[in-house]
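Note that one protein chain of the assembly has been removed; the remaining protein chains are unaltered in position.
On to subunit A.
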Amino acid sequence: FPGLADVSISQDIPVEGEITVPVGSHSPDEDYSTLDEPVKDTIMRDLKAVGKKFVHVMYPRKSSALLRDWDLWGPLVLCVSLALMLQGGSADSKDDGGPQFAEVFVIIWFGAVVITLNSKLLGGTISFFQSLCVLGYCVMPLTVAMLVCRLVLLAGAGTVSFIVRLIVVGAMFGWSTLASTAFLADSQPPNRKALVVYPIFLFYFVISWMILTFTPQ
């Protein structure tokens, strides 16, 4: 087909148009773009948003701020710090350090994905990433518990320290579960809340169990 060599589509059928994605509907100026602002402003704004969400987790109230502007920075930071702190515990062989970090990571993200899918299949109105965001942020009390456990273990591992750790981890586990159900259970039909709460309970229970049974080498 010698004639086809000259065919160039761009001449005959141009595809033109504009794709504008609204960044913030509250900004009155249409030409406002966050690309030109100094880096410090961007970072401070994102840090403030993350910090505000942490406060919402600390005092779980019925507010939709956590849901509306979801982001995954907080969960990532929490997950990585928790995985780092849980690394290197109760292992005999030296090649067990690696899988434990990956283990925690996979548990948290895989568990969060499963819970989200479950709540969507049960008829929830929350979106995928919003649910991931809430579940990730509510890992924060458990990260605090891990810190406390490590500090307590520095003082020695005995009966008293075990009881203290048990109480702390138990309290933080309850807090995490309550905080996440405060956000997630509202999006479900009212008679099915228990069906959504149970996997969340199991998820945080597994994480709490990993924290409680951690013994440093």
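Convention: contacts are C-beta pairs under 8 Å (C-beta built on N, C-alpha and C of every residue); 3 or more make two chains touch, one makes a residue touch a chain; residues count from 1.
One rule holds in what follows: contacts and distances are computed from a predicted model.
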Legend entry - Protein name, per the UniProt record, of whichever chain is missing from view ("Sesquipedalian", "tryptophan--tRNA ligase", "Maleylacetoacetate isomerase" or "Protein YIPF3"): "Protein YIPF3"
Inset, instruction - Just name the one of A:76, A:102 or A:178 that touches the chain not displayed here. - result: A:102
Inset, instruction - State which residues belonging to subunit A touch the missing partner chain. - result: 3-4, 6-9, 12-26, 68-70, 90-93, 96, 99-100, 102-103, 106-107, 114, 117-118, 120-123, 127-129, 157, 159, 162-163, 191-192, 194-195, 198-199, 202, 205-206, 209, 212-213, 215
